[in-house]
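Heads up, the thing below is written out as structure tokens.
Every protein chain but one is kept in place in this view of the complex.
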Amino acid sequence: MTVGRRIWAIAEGYIPSGGLEGDSALVSHETACILNAQEVDVNLRITLYFADREPVGPYCMPVLARRTLHLRFNDLSDPEPVPRDTDFAVVLEADAPVVVQHTRLDSRHQNISLLSTIAFSE
Amino acid sequence: MTVGRRIWAIAEGYIPSGGLEGDSALVSHETACILNAQEVDVNLRITLYFADREPVGPYCMPVLARRTLHLRFNDLSDPEPVPRDTDFAVVLEADAPVVVQHTRLDSRHQNISLLSTIAFSE
Amino acid sequence: MTVGRRIWAIAEGYIPSGGLEGDSALVSHETACILNAQEVDVNLRITLYFADREPVGPYCMPVLARRTLHLRFNDLSDPEPVPRDTDFAVVLEADAPVVVQHTRLDSRHQNISLLSTIAFSE
Partner (left out) sequence: MTVGRRIWAIAEGYIPSGGLEGDSALVSHETACILNAQEVDVNLRITLYFADREPVGPYCMPVLARRTLHLRFNDLSDPEPVPRDTDFAVVLEADAPVVVQHTRLDSRHQNISLLSTIAFSE
């Protein structure tokens, strides 16, 4: 099953610093959900863009064959963590086709709010 | 009226285990809404992808001509139910063009939160 | 400015029957937002699809040149109103290019919840 594209972009990145604590599922988070429906592993290169400084990256990671990776930007650390309360944007480059969906859970105000969209693909 | 595509993907699948009880409309659920605007019935084959195990499927079902099916992943059972609180992704293959939109209602924290996006189509 | 397409689809239609009362902006509603950025009026034909009965329509209306119409499905009446608490889907046909975005405000549980996506275009 070959489904997807190699270049994806998310223009709306933002990790709120506050939110519900304790249950990691309810902590405010920003996610790129990646589906690799193919028979081969895929290598991802992620670059982050900011409002007022140079891009950061690449963040490199595999997505295994026939697997999905729901990647929290909260958890990225190499080359550096993603700052909270800061506008950013994302380009994801894969060496084989994948599908990328962008989701945020925002629990700053003690209620859960969600947004999601299929990312832009080239 | 021929509208749609044959291959669709949802990368962000997740059914929260908690939520409002009683009214089935308010129970946390994950949905693929499928529109078959054509004059012929369509057969769907759905495959689920996970983070750490082999894909499961196909789940097979028809979408009748000139009908919409709002399919809750909560209700799938054959070949097996969809685990709760677990990241997954979805590929839907139809034997004629359909339109697929992905929606989640999350009522874990006793408020309603919604997300929706037209799925990715090949 | 010519921007858009002629055929659009929304697979996830649903008008909750409950919600906040009084302020019409906060009443639960389902909307197709249509942008006609062109120099000519556009005629829309809308057909609704259901889970278990024949499609209803067309609902016909103009979108004037250089205008946007944020159309609430709650307000449709001819040929018949849209039932509440009922799954439906939508095909919109325009005689010139428009852009369609689907939005729902759900205030059933006394909080506001939103979803939105650019509709599927052929």
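As written, the chains take the letters A, B and C, and residue 1 is the first residue of each chain.
Convention: a residue touches a chain if its C-beta (ideal position, glycine included) is under 8 Å from a C-beta of that chain, and two chains touch if they have at least 3 such contacts.
Since the structure is predicted, the reported quantities are computational estimates derived from the model, not experimental observations.
Participant: With the missing chain put back, which residues of chain C would touch it? List them for me.
Facilitator: 1, 3-4, 20, 25-26, 31, 33-37, 66-70, 99-101, 103, 107, 111-118, 121
Participant: Kindly note down the residues of chain A that lie in touch with the hidden chain.
Facilitator: Against the left-out chain, chain A lists 7, 9-14, 16, 47, 49-52, 54-55, 85, 87-89, 91, 102, 104, 106, 108-109, 111, 113-120, 122.
Please note the rule applied: only the chains that are shown with their structure count from here on.
Participant: Centre to centre, by mean C-alpha position, how many angstrom separate chain A and chain C?
Facilitator: The computed centroid separation for chain A versus chain C comes out at 30 Å.
Participant: What are the residue numbers in chain C that touch two or more other chains?
Facilitator: Chain C, residues with two or more chain partners: 111, 113, 117.
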